[in-house]
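With one protein chain withheld, the remaining protein chains of the complex are depicted in position.
Let's look at chain A:
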Amino acid sequence: MKKKSRILLIVALILSLTITACGKTTNEGEKQPEKQPETPVEQKNEVIEVSTVSASDQYLKFDEGESFEKNSVYDAYEKDIGVKLTNKWVSADDVQFKEKVKMSIASNDLPDFMKVNATQLKELTEADMIMDITDVYDKNATDETKKFLSMDGGMQLKTATFDGKLMGIPSSYNPYQYQFLYVRTDWLKKLNLPEPKTMADLLTIAEAFKTKDPGGTGKPHGIAISKDPFNQSTAVTGLIAFLNSYHAYENLWMEDGNGNLVNSDIQPQVKDALKALQEMFKKGLIDPEFVVKDVEKAAELLYNNNAGIVYGQSWVPAQLAKGAVKDGKVVQEWGVFPIPSVDSEPARSQIGLGVDEYYVISKQAKHPEGVIKLLNHWIVVDNHPTPEQKVYEYGKDLKEKGNNYWLLSPLRVGKQKDNNGEILPRAIENKDESILETKDHKTRYERAMKYVDGTDINMWWEYLISGPKGAYSLVPEIQNNKQYLQNKFYGAPTPTMADRQEILKKKRDEVYFKIMMNQVSVDEFDKFVEEWKKLGGDEMTKEVNEWYATHKQ
């Protein structure tokens, strides 16, 4: 009897749990239809509704009572330009966003507009699921918008154009992102070494850092490298800039001098670079464990005083700060230098196109002009906001409190060019606020000044980015002397590329690594070139050149 009642009790408990859970879900279900009649579609006759999909973010902090459904940014869009935003779904972050976009496409369930990558843009165009926006863009985009999106000579817009039809709005950003060389300057002083001007200097420095162990750790290495150094997404602890020093480039289509395009991965300059890396490896300048270390792990070498040289983009000081600033004091001094060259010809940084994602408008969208309105408005509020328009950046309180409300704007494009390099170092050096132009200038200036006047030493990193000897200060020279090389191929992946690119890259990394780690002789590279051609490389080159013939300027 006792046992029976106990079982009954358990069943009852489980049931009650299930029921409460059901109750909650239905409640939530009911809430949504309730909301919809409230929408003021009828009240204001010009308000149009546009649906999209969004990615949330760890660093997006909502104000009390706000959410993706209702927040001051969406309200502001509705009030200012008469576009009411709704979300078909919201993902927790960028990685999941991409997964869910794939699902939306595969199940043919597109919102009015959303962000997709280059391959998806091509697929959607071919599947006839997205709208040709040539006319909509032409009619509704303001002059400012048109100017803004073609600052780079219209290159990025061209990547979104198929057979003369504009199929998407490039989610543009500045393509002129160079890699720099970061070196511990306090160690240079300690060991009485010159600043790295040539490749030979750099190798001497790396060797001195290894043999003399200025960090005093007992297990020094020359340079910090992570496991995927030949990948362009490795924006710090990579080796692409090292290749660039030898006039070699990673998977870039470049002119061969006869008007044809060739792939940089198989050029003889790569062999020189690999040989140099092999030498460095033999001398112990490279941590043999680099193949298993991710960026964060490899960066520990820097935080721990085990390595004092690293390649990376302009924002790298933000990474270095974790080791360089401790308890409000700068304990490591870093300097930033342009990448040195192996010979008298200056090294050229390899750069991308500055666009890998696009905003596309569904064929079913009723108000494509609403999307263009969003674009126009974003450009206005992001570049020269009036005091009230600060709501788009900070929310209803109009002041910075680290909530990152700019993430709420559903359509964001960045400047294709900036003049940070001309303005910021000068402004910070002379403490001259008057020459600042953009919002970006102002935030960076404020941060750097906090370091300069000592109120926040943690802002050391901004000073090394924007300050008089910072990374940005090196940009104008690179820009003016055109010391960069841009990929000549900007179409969607060709059939062979889609098929073989990944395999070829894997093969390449394997061979590069083996040579680097001194497991095979550097002549193995020649064998790799042959194999690369056979495994689809020749086919790819042919396709790329066919494309080039029709797109050459």
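Criterion: contacts are C-beta pairs under 8 Å (C-beta built on N, C-alpha and C of every residue); 3 or more make two chains touch, one makes a residue touch a chain; residues count from 1.
Keep in mind that, in the parts below, contacts and distances are computed from a predicted model.
Novice: Among "Putative circularly permuted ATP-grasp superfamily protein", "ABC transporter permease", "Cytochrome c oxidase cbb3-type subunit 3" or "Transmembrane protein", go ahead and choose the protein name stored in UniProt for the chain not displayed.
Specialist: The chain we cannot see is recorded in UniProt as "ABC transporter permease".
Novice: Which of A:107, A:386 or A:550 touches the chain that is not shown?
Specialist: A:107
Novice: On chain A, what residues meet the omitted chain?
Specialist: 14, 17-18, 21, 25, 28-29, 56, 58-59, 68, 87-96, 99-100, 103, 106-107, 109, 173-174, 177, 232-236, 294-297, 300, 303-304, 314-315, 318-319, 321-323, 326, 356, 406, 414, 440, 461
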